[in-house]
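A single protein chain has been omitted from the complex, and every remaining protein chain is retained in its original position.
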Amino acid sequence: MLRFIAFADKLSGFFGKSFGWLIVLMTFGMSYEVFVRYLLNKPTPWSLDVSFIMYGTLFMMGGAYTLSRGGHVRGDFVYRLWPARVQAGVDLVLYVLFFFPGILALVFSGWKYAARSWSYPGGEVSVNSPAGIPIYQFKTVLVVAGLLLLIQGLAQVCRCILCLREGYWRRPEEDVEETEALLLKQKAQENG
Amino acid sequence: MTDPQVALLMLGIFILLVFLGFPIAFTLMALGIGFGYYAYFDAGRMWRAFNRLGEDADWWTTNTTWFEGFLNNRIFDLFINQTYTVMSNEVLTAVPLFLFMGYIVERANIVDRLFTTLNIASKNVPGSMGVAALITCALFATATGIVGAVVTLMGLLALPAMLKARYSTSFASGIICAGGTLGILIPPSIMLIVYAAASGVSIVRLYAGALLPGLVLVGLYILYVVGRAILQPSVAPRPTDEEVPDVPFGRLAVMIATSFLPLALLIFSVLGSILFGLATPTEAASIGALGGMLLAVAYRAMTFQRLRESVYLTVRTTAMVCFLFVGSYTFSAVFSYLGGEQLISEFVGGLNLTPLQFLIMAQIIIFLLGWPLEWSEIIIIFVPIFLPLLPMFGVDPLFFGILVALNLQTSFLTPPMAMSAYYLKGIAPPQVQLPQIFAGVMPFLFMVFVAMALVYIFPQTVFYLPELFYGR
Partner (left out) sequence: QAPIVMKMQTSWPASDIWMDFAREYTGRVEAMSGGRIKVDLLPAGAVVAAFQVMDATNDGVIDAAHSVPVYWYGKSKAASLFGTGPVWGGNANTMLGWFYQGGGADLYRELTQDILGLNVYGFMGFPMPAQPFGWFKGEVNTAADLNGFKYRTVGLAADLLQSMGMSVAQLPGGEIVPAMERGVIDAFEFNNPSSDLRFGAPDVAKNYYLSSYHQASESFEFLFNKDFFDDLDEDLQAILKYAVEAASTSNTALAMREYSNDLAKIENELGVTVHRTSKDILAAQLKAWDALIEELGKDAFMAKVMDSQRAWIEKVGYYELMNSPDLGLAYDHYFPGRLKL
């Protein structure tokens, strides 16, 4: 179980972080558009399409990564007060009832949706501009993101089971923290 | 049970699940799909293929076709369609870019330069360090759209300085908490982009509309700090020359030029180009991110490690916000399909409220939601419940959005989910206690309500700039 958790964390982390670098590409791509549009009076036809494709891919591919690092927002004002075992028990039930159905729908319906997009002669292109930017690969992101969430969800279920047995949470290996969290941690080390 | 009652049940279960602490995006998704399955259940349509099977169909075909009927519910197509709509939402493309810009800029050692300079420059003002801290926060707020880092950075920098200058603990920590929260109100605020995506109000008009109310709030904060320092000098004594050195004017000018001007240039190129319609918010955000990187390089604060951190944090926060949209798009489509929206409209319509009563009621609800919940959940999930009611009371959604943005300042400051206070507590010296922080925050909460009242009495604070820039 531990090995599966580690595998899922790594997998989600790999995809989430790799696609995260799209933000740098996006920064340069959009800056390039600003340059050619406002200084050279030659706007590109693709910037609109490319910007939402990068944004959409970035956040969808980051979904599982965010889940593995506990980054999806929860109303945890009561939850945080519970002992770890209670948290794990509640989470376990809720994962089964309220996580997998939605994610399975994402995978299967996403598959249908993307497959149709691939099936058009030459593949579906974006309707937003005449540049003909392909979007069938972008629609496939729905399926890949769904599969990653599915695997990560199973890992979270394993976490719950382990926590029920052991009484404490198995945290993911931390790779990066919000500035505030980092500072908080440094301070805690200094003080204690 | 009628369909609208089912919709209310759906909302009720959702609120219960929020209390149980399950990640909200997935809760919304599952409830949307579950109740959508009920809403779109249509046996004739779902088992059409099964019903058309001839007598000669074999056992396997008969059973698989029958089973496929269960999956043939339109909710699945709706769900994917809504998800794709979020993925291709052009307004939200600015979210990761502004987040990235914020993460880069907060790692660029800007805050300490700015605070040091302003501290010296404002030395002769009553409550000078508090004023310097607030102005630092306000300036920084125009370069970042998020909260958190500012509170902690200022908490590490300004709080010890103020405590050393014998400022009252609760007064000083109130200043930092309130000032550090401004980033989410003053453009380029992520919260306003999210409100734009949720309400359909133009993001540039929201940015223009938020600018003056943001300044009003900063002004009220400063007024309070200066006023309190005059009336009760013991909470904010004048710093000694040792604590804040006197600096000759020439050197001060250089300090301002190196700390304030580059940041001001960055802010102006981002906000200016958005407000004057020279570039789209997405384009401006990319320029801001690029400029932030250059600034960080210039301040020798740019390392690969920091860039990587910024990238990863951008992914996580973007995914957090956008998955909420994925969940809420499906949830709210089903909620209104079942007639929930209609039911709420009729209920509120039947209360015979005046527009003012309605506004007060809505803002009180949002204020109360801000205790247990965070701004993202409130804007993406609860505010859209109010939006269809606005025409009934003749309230402009732009105006409403600014009031909400002001109001949600409080969600960072009020327990039990007072994120700003917790961040500060985490990095403050041990003698700073949470009750002291909350006591210090109270007057600032009051100022938020004063600002809301002022904005209500003088709606031109909201409408003046949008009308000036966009002519209506």
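Of note:
Order of writing sets the chain letters: A and B. Residues in each chain are counted from 1.
We adopt the following convention: a residue touches a chain if its C-beta (ideal position, glycine included) is under 8 Å from a C-beta of that chain, and two chains touch if they have at least 3 such contacts.
None of the values given here were measured: they were computed from a predicted structure.
The chain that is not displayed touches the following shown chains in the complete assembly: A, B. Set against the missing chain, the residues A:S31, A:T44 or A:Q137 yield one that touches it, A:T44. Here the missing chain is touched by one residue of B:G277, B:G349, B:P429 or B:P459, and it is B:G277. The chain not displayed touches chain A at residues 37, 41-45, 48, 113, 116, 119-121, 124-131, 135. Taking the complete complex into account, residues 44-45, 48, 74, 77-78, 81-82, 84-85, 90, 202-205, 274, 277-281, 283, 333, 470-472 of chain B touch the chain not shown.
The rule is short, and it goes like this: only the chains that are shown with their structure count from here on.
Rounded to a whole number, the gap between the C-alpha centres of chain A and chain B is 20 angstrom. Every residue of chain B that touches chain A in the complex is listed here, in rising order: 17-27, 29-34, 71, 76-77, 79-81, 83-84, 86-90, 92-93, 95-97, 100, 103, 106-107, 148-149, 151-153, 156, 278-279, 282-283, 285-287, 289-290, 293, 307-309, 311-324, 372-374, 376-377, 416-417, 423, 426-427, 430.
Residues 16-17, 19-21, 23-24, 26-31, 33-34, 37-38, 48, 51-52, 54-56, 58-63, 65-67, 69, 71-80, 87, 90-91, 94, 97-99, 101-103, 105-106, 108-110, 112-113, 138-139, 141-142, 175-180, 183-184, 187-188, 191 of chain A touch chain B in their complex.
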